[in-house]
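Coming up: subunit A.
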Amino acid sequence: MTGVVTGGWEFVWAAYGITFAVLAGYGIRLAVGLRTGKEDEER
Partner candidate 1 sequence: MEIASAPPVSPRAVRGALVALGVGILLLTVGWYQGLFVAPPEHYMGEVQRIMYVHVPTAWHALLALSFAFLSALAFLWKNDWRWDARLEAAVEMGVLLSILCCVQGAIWGKPTWGVWWDWDPRLTAMAVMLVAFLGILALRHLVDDPRKRAVWSSVATVISYANVPIVYFSVRWWNSLHQVQSTPKTVDSAMVTPLRINAFGMLFVLIAFVTLRSQIARRRLAAELAPPPAASTALAAGGER
Partner candidate 2 sequence: MRAVAAAFYKDLLLGWRGRAQGMAVAVFGATLLLLLSFAVGPNAQMLRQLGGGFLWVALLFSSTLALTESFRLERENRAIEGMLLLGVHPAAIFYGKALANWLQLFVLGLLLLPVMVVLYDPSLDGIGGVIGVLALGTAGLSAPGTLHAGLSSQTRAQQVLLPLLLFPLVVPVLIAAVRATSLLLLGDPMGQARSWALLLLAFDGVFWPLCGLLFGHVIEE
């Protein structure tokens, strides 16, 4: 590897952003799944 990588903030934001979106999205999916299931059970 020669030289220094300069800049690259857009890659950092992309990585953090995608990670956040995926984890948050999955969390929301879990919340919805638990809630609809509980409604079915109480019916």
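Note that a contact is a pair of C-beta atoms (placed from the backbone, for glycine too) under 8 Å apart; a residue touches a chain by one contact, two chains touch by 3 or more; residues count from 1.
How were these candidates chosen? In short, all candidates are chains of the complex that A comes from, given by their letters.
If you're wondering where the values come from, they're calculated on a predicted model, not measured in any experiment.
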Next item on the list: Counting any copy, say which of 1 or 2 touches subunit A in this complex.
Entry: 1
Checklist line | Residue numbers on subunit A that touch candidate 1, as the complex places them | finding: 1, 3-9, 11-12, 14-16, 18-19, 22-23, 26-27, 30, 33-34, 37, 40-41
